[in-house]
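Just passing along the structure, written as structure tokens.
Showing just some of the chains, left in place.
Each chain gets a letter, A and B, in the order it is written, and its residues are counted from 1.
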Amino acid sequence: MIMTVTMKLGQLAEFLGATLSGPEELEITGLATLQEAGPGQLSFLANPQYRKYLGETHAAAILLKPADAEGFAGNALIVPDPYLAYARLSHLFDPKPRAVAGIHPSAVVAADAQVDASASVGACAVIESGAQVGPGVTIGAQCFIGARCVIGEGGWLAPRVTLYHDVRIGKRVVIQSGAVIGGEGFGFANDKGVWQKIAQIGGVSIGDDVEIGVNTAVDRGALADTRIGDGVKLDNQIQIAHNVQIGDHTAMAACVGISGSTKIGKHCTIAGGVGMVGHIDVCDNVFVSGMTMVTRSITEPGAYSSGTAMQPLAEWRKSAARIRQLDEMSKRLQQLEKRLAAVTSGDKASSEG
Amino acid sequence: MIMTVTMKLGQLAEFLGATLSGPEELEITGLATLQEAGPGQLSFLANPQYRKYLGETHAAAILLKPADAEGFAGNALIVPDPYLAYARLSHLFDPKPRAVAGIHPSAVVAADAQVDASASVGACAVIESGAQVGPGVTIGAQCFIGARCVIGEGGWLAPRVTLYHDVRIGKRVVIQSGAVIGGEGFGFANDKGVWQKIAQIGGVSIGDDVEIGVNTAVDRGALADTRIGDGVKLDNQIQIAHNVQIGDHTAMAACVGISGSTKIGKHCTIAGGVGMVGHIDVCDNVFVSGMTMVTRSITEPGAYSSGTAMQPLAEWRKSAARIRQLDEMSKRLQQLEKRLAAVTSGDKASSEG
């Protein structure tokens, strides 16, 4: 554990609205998994496959569902959803340094930028002309906030986030280090083999409660804006091309790449490494499995995949070679069916004869 | 729209050398697609599938090919290639802030670096010993320009671009935020299971009119330089390993990874997420489709692919299981062919008998 915060079990019960089973005054100094928890740490049981650790854990107390709490002799906080309760408590024990309000003297802030007095601007950050930084916003060290950007109340930008000009961000948005919002999308017109740049004159518009991961890129629109809906969660190393639209509460794991002008619906879950071609529509409530290549629109909710299963290399070589023969194999199969049909009809003919 | 620039339709016609069909004095305040254009905005028809929007667009005027202009009653600028004309006009309406010449007082520039008086160096930028920054170059805020780098006339580096030492860049090169040029490539010699680092003593050499996207990495050479030809366009999140060579006017979409010492020809188009192994040659005029794994040299121009088509997850599971049985299926097919041949030859024998 990194730092110790001490809370009393009773305080945590109150914070969560949980049923307390154990001493109010018990001191809790941190959170840990059932297997790793030591004395003083609170744990949780969310996944039933970890129930086996209940008996042997050294946790001081455990977040439990009512059903799991029955017959449990140790200290517990009883809640309807232990994982959600853990999510809520986690913020109390977070050792992340809290920024203090004010502008660091080494930051470079344009005279006409508006920074709320309750906002924090870190060392060596740069804020350009006309930008607006809302109440309670943290701009980490070395961030770059381009001209006319708007960052809504309660936003938290880690050190070294870059926003190009004209990026509009909602409330309580979290952006991790290295993320770049508003880069110039890949727009070129081919003129007899030579690529001519198209200025990307749209912006980026990001909803409330969005999270954007480390080194993720969201390009600005070519004409209209690139749009990220409310509650969208983007993991690390993701590429969102110009004019992509992502619906509310959709989540994407790391290393996903979405090509230009593709629209993704609400409440979708896109696993790591997925690629999508441009100019397609994906409807709401779609799950795409890891490293799938999405080459066409998806119009039905459900789960989708591409790729092949992993094999030992020697076996894989055989499969890969056979795949290249598949079209020929299919034709041979058809041929066999015809020939066998001829044989059996011949048989019939002879047996009937 | 972010900012309004106002141009007259006649001015735009003159700028493009277009045939004007409409009032010279008509004010144009921006660009938009046919579907989204409002009054005052100029649009274009490039893709024939959008011709259906011609009738209902609210655009003030449209860039049209002569054939599409026939019978069109609205205002138009008639040009041979509307998409190229749009590309040219886009820069007139670009709200991107223009940097002013001079070195920001917070920038840290080595005494022996040469920065042209017409160049702009942004806040908190760092320029190391012996670097040369040419006329009209923009070095964005928080850029790092390593020792002895050379940046040719008219280059534009977004905020937070990093060039390690000894990177040579041609004229009019655009580099987006987070890109890192000249990182130390992945060079290690294995010494009984322990990796020993090989110093990467080559540099990077980049031609004229190149564009490098957000968070793209181009490693320095191990011995000789990594080389990027003239007019090459690299999108975001790309990895170019040490000693790769990329031919003139080749374009790569996002998330491509090229392994060490691979040579790619001219006028190639590499779609998003493609991977190439090292030490191979790809000839000129090759197209590689999205997420293809290129494991061997390509010696014939044309289009290449790997991977499987997306399926609903339940169907995909069956396909994936079957692929692992393919070698066995192929053998069973061969066996059937033999057995059927035996049967039919037996039939013949009996019918002949």
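Note that contacts are C-beta pairs under 8 Å (C-beta built on N, C-alpha and C of every residue); 3 or more make two chains touch, one makes a residue touch a chain.
Keep in mind that this is a model prediction, so the values were computed, not measured.
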{"item": "2 chains shown - copies of the sequence in the complete complex", "value": "3"}
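Definition applied: only the chains that are shown with their structure count from here on.
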{"item": "Centre-to-centre distance between chain B and chain A (centres being mean Cα positions), rounded to whole Å", "value": "25"}
{"item": "Chain A residues touching chain B - in the complex, by the definition given at the top", "value": "106, 108, 124, 126, 128-129, 142, 144, 146-148, 160, 162, 164-166, 178, 180, 183-184, 186-189, 191, 193-203, 215, 217, 219, 223-224, 237, 239, 241, 255, 257, 259, 275, 277, 287, 289, 291-296, 302-309, 311, 315, 318-319, 322-323, 325-326, 329, 332-333, 336, 339-340, 343, 346"}
{"item": "Complex contact set, residues of chain B against chain A", "value": "2-3, 30-33, 36, 81, 83-84, 86-88, 90-91, 93-97, 104, 106, 122-124, 140-142, 158-160, 174, 176-178, 211, 213-215, 231, 233, 235-237, 249, 251, 253-255, 267, 272-273, 290-291, 307-314, 316-317, 320-321, 323-324, 326-327, 329-330, 333, 336-337, 340, 343-344, 347"}
